[in-house]
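All protein chains of the complex are present and in place, except for one that has been dropped.
Coming up: subunit A.
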Amino acid sequence: MELKDKLISSFFAFEEQVDVNNDVHELRSKAIKDFETIGFPRKKEEDWKYTSLNSILKEDYSLFPKKESAIDYNDVKKYFIHDIDTYCIVFIDGIYSSQLSNTTHDKIDACLMSSALHSPKYKAIIENYFDKITPKDSGLNALNTAFSKEGAFINIPKNTMADRPIQILNFSTGNEAALMVQPRNLIVVGENSHVQIIERHQSLTENPVLTNSVTEIYAEKRAQLDYYKIQNDKGSASLIDSTYVEQKQESFCSVHTFSFGGKLVRNNLQFFQRGERIDSTMKGVTITEGKQHIDHNTLVHHIEPNCESHQDYKGIYGDKSTGVFNGKVLVEKEAQKTNAFQSNNNILVSDKATINSKPQLEIFADDVKCSHGCTIGQLDEEALFYLKTRGIPAKEARALLMYAFANNVLDSVKIPELKQRINKLIAQKLNVNLGFDL
């Protein structure tokens, strides 16, 4: 049976696991119909021109893991940012792990979607925010909504600083021959509030995993959010991550995406600016090898005046890997005095690597500052020669230059321990030991 049919027919089995007498379930029921109509994206769609899901949709995925799995913390400790205090919301094969988690309801809520969806305490939040900004023309969103049951729920009330970063970790154990998971996260940052979030997907074996994740983020007036995505999964794991951010006036949101691993990774990242003097920042470092395929599809929707957006994506593509950057900036007629900057710089390390870079600017206002720039090049030979004359061998010299190339994205990571971790991941990915932590 094709994956699409399998998903549709398993919806009945899914209904037995959830409370169907609930407003959310109406959304689910509608969503499964939408998915049936729309289906998975195809290459003929403009937004999917360079990314085909065919190879990953062929697997016979298990949709509901048979049993709960336990993992020993020591075996997965390295995937946590463990040298600072954090709250952790951890899932194993899509199921919440209380043993690995450290949730809270003290001043802020960092807990589970499953409880938020059905607890009277959060009814108003769910009504106000759940599934409000996910574009409805996407089959993948519909699919996720149809099966929405579990994920992270983070609610930072008004005038509150989250006292520590929150980690969202999704492990897959490989207990199933192939597994599909669909986390659904909801993050609400109240007026004048502040939070930092780190998200990671990690499979623990070489069994195929497909994650179709949807995250909705709402930043109220003057809220501040920094969101970091670490995508360093095994070569058998694929990820479709859709993250939607709605911002109110004077809020600041940044999303950093570090894409080093995974077979196929597609990031849909969209910002909607509903208020004045908003700042939206998205940055990414992508380093690929083998036959990896990593796609960044971004949108900033400038709806109101006096807002800013900053996009800075760096990519280093090796072997036969493929990268896609499709960045759209849409400036509405009312959005005067918009400042929108976009930059996408790429280095092709191998002759057989490919990058498709497609900046799109649609500007309907006449008093704006918008710029975009895209470069594709190789490592600078003169710079390599310089490093080699200092006794640094070619491999290490290349790594240093790649690191230097990606540096300004790393520079804006505000959690020092996280920055250090990412530096280590980069050194690992480039397979070098430079004798100091990058």
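Rule of thumb we're sticking to: contacts are C-beta pairs under 8 Å (C-beta built on N, C-alpha and C of every residue); 3 or more make two chains touch, one makes a residue touch a chain; residues count from 1.
In this text, contacts and distances are computed from a predicted model.
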Next on the checklist: As a check of understanding, state which of "FAD-dependent oxidoreductase", "Spore germination protein KA", "ABC transporter permease subunit" or "Fe-S cluster assembly ATPase SufC" is the UniProt name of the chain not shown.
Outcome noted: "Fe-S cluster assembly ATPase SufC"
Checklist entry - Looking at A:Ala397, A:Ile415 or A:Leu430, which makes contact with the chain not pictured? => result A:Ala397
Checklist entry - On subunit A, what residues meet the omitted chain? => result 380-383, 385-394, 396-397, 400-401, 403-404, 407-408, 410-411, 434-436, 438
